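Removed: one protein chain of the complex. Kept in place: all other protein chains.
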């Protein structure tokens, strides 16, 4: 048994920035077995509208406390309702779902998160940090629209002892521009792996950069999902070799080179 | 303008007995113009499920404070959700709707409420009490399953200076049996009017009793409703003369003799 | 329509349905807005594109016994049984108020036979304020064994022709969704002279009470409406838009301006707000406001830019 459907208690709700919320659940079963890059599906509301669960990357776990966090942006009705969930409420979580990142050597890892793509990166960073020997830690590049959105999250990475290279659209923090600019500037060696999550155009740019520099690249992609467990075949992701993979069960993390990027 | 659709604040929520809840709204527009026997329709939840508003008799108003109360029993999904509405929440109320009771002389009135049919009786009683001269007040008969349900409500009538004759199914308070037994026992004169609300079998029994004793009888009836304002024609109530009236706009209060009782 | 000059800051929401010009594309759906007066406390009725009244038959009808309605998931079933005051009392009692409103009044009509449709159309001919007739062909044809007119293209065409011959105002034929191919009926009524089609009427549905083991409607079956049916309605509007040249009025689960504009993208020139009126009696006016705001924000020349503007492929 590695996947669970559980009613779990919301134990903390934090507004991180405007329209960005972090929820902490007491979900020991899921938290204990979860891997970075995996996700949960959360049932919203009590009625049949909205009908489907909403998928969220696992942002962080504290196995000792049995807690699990998600970090999300309010973009529609489901996330709006979730943002207003009250501490103490019981929500139904399904997870952990999907295949996560394949972790290589911490010293040869570069994590790139953009926008809400930062969510799974914290969990990934903390696993790397746990595995790292002699203080060799991965590089971390985070991008967002502005410092307001980015600053609170950078703190979490720094708390792990990781240095963060920042990029913002408005230049209010770090590099004024894209995370890809930063990635280009730091010149990773060919034995590095880039682990990335963010909007599709960002992932495409990173993929092309890595391709050119012959660097391995894993990306976590999004897709509309109904079941989250490989049953509905709704979450098709076009493959370079033709046909489709399923984001929920074959992914959401893929080797960037396996996917079809020019749609 | 005599009907309003307003987002109003829930200012108090009281559990009166098991599964019986009283909500107080700050709804000055509606409260000011409401008449006893009229009702409001309340939108439940934020989504489209449940879709339709739910109708509730106006239980009491305090025009000076601009508040309006409803009293209801949890019988399904809508009332369940409403019972869990939080103080401070904004709910959409539509009202006042329908035609209320036609008030005669306070001293010649007998109010009979059974179960949640008690809800509109308190509002009616307080209007009678306001109109009464020289302390001549209406008679009040209230029935419920047991004393637990009835006791808290009796207090409200007594606070108006009205004496309540009680009947309970289990005999735990007042007469052990039906409100009709009590009504029969008190021997109203022919110039009395009975004002009644409650389950259909109770109303039918009261109607027949009044018919026999030649007493005028007004009843407030229930029906499934979609619009509450005479537009959908969903709330048909069969008439003695043939055809249908509409509970929401022709009623919910009718002269008992106009309705068809043997369905 | 040749747009005349608009006032500054005003957005152009005008659309046409045949020869009928509407100030905006938002109508109320038949049977969900009574005879409009019921909504006067909630809606500035003069702001609507048109008012479509409850279906009118030749003789008054009492309708079905209760229960007549039941809520379903994101929808409702109704089996009102076409209760109405009949065409004569409609003209004498309801039309004076309606025609004084100054918005186009569209009269929804229904019958059990082609002859009945024709007679109602005759009675309505020349009645002050009647801007168009909407022909509800979802009723059973009692002369032809009770099969609904709307499910047989030939019968649908026959009703259309009969009404059209007795009518100076535009005739909108309201299509039933309970058919294998709605485009066949749409084409048939267009050929028979319909000035426009409106769709969809309700889907036939049923609800059961497990406790009593009885149908929840006295009539056993009823018509499903509300947000639940919107995807089916949108699909049918889109399909019909591919095959007819007459205007389409989109109906089915429209609750917000966004919903309404989606129907326009699919090919509707106008829309009707139905079940939503029960939940929010101001829904129709809210939809007008929402469309106006969108047209302004997006700086469209006219709301007509949306009609059929769906990008496919």
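By letter and in written order, the chains are A, B and C; residue numbering begins at 1 in each of them.
Everything below uses one rule, namely that a residue touches a chain if its C-beta (ideal position, glycine included) is under 8 Å from a C-beta of that chain, and two chains touch if they have at least 3 such contacts.
Please read all numbers here as calculations on a predicted model, not as lab measurements.
**Q** Given the contact rule set out at the top, which of the displayed chains would the hidden chain touch in the full complex?
**A** A, B, C
**Q** Which residue among C:45, C:139 or C:207 touches the omitted chain?
**A** Selected residue, touching the omitted chain: C:207.
**Q** Out of C:117, C:149 or C:238, which is the one that touches the chain we can't see?
**A** Within the whole complex, the residue contacting the unshown chain is C:238.
**Q** Go through chain A and note every residue touching the omitted chain.
**A** 1-5, 43, 48-53, 92, 94, 223-238, 242-244, 249
**Q** In terms of residues, what is the contact footprint of the unshown chain on chain C?
**A** Counting only chain C, the missing chain is touched by 72-75, 77, 151, 178-181, 203-208, 210, 212-215, 220-221, 224, 226-232, 234-235, 238, 253, 258, 261-262, 265-266, 309-312.
**Q** To test your reading of the contact rule: which positions on chain B touch the chain that is missing from view?
**A** Considering the whole complex, chain B reaches the absent chain at 48-49.
Everything below uses one rule, namely that only the chains that are shown with their structure count from here on.
**Q** Enumerate, in label order, the chains that touch chain B and chain C alike.
**A** The common neighbours are A.
**Q** Specify the chain with the shortest distance from its C-alpha centroid to the centroid of every protein C-alpha atom present.
**A** Nearest to the common C-alpha centre lies chain C.
**Q** Could you give the separation in Å between the centres of chain B and chain C, each centre being the mean of its C-alpha atoms?
**A** 36
**Q** As a quick test, compute the distance in whole Å between the mean CA positions of chain A and chain B.
**A** Each chain's C-alpha centroid was found; their separation is 55 Å.
**Q** Can you check how far apart chain A and chain C are, centre to centre, with Cα atoms defining each centre and the answer in Å?
**A** 47
**Q** Please output the residue numbers of chain B that touch at least 2 other chains, ranges allowed.
**A** Where chain B meets two or more other chains at a single residue, that happens at 48-50.
**Q** Counting only residues that touch at least two other chains, what does the list for chain C look like?
**A** Chain C, residues with two or more chain partners: 73-74, 227.
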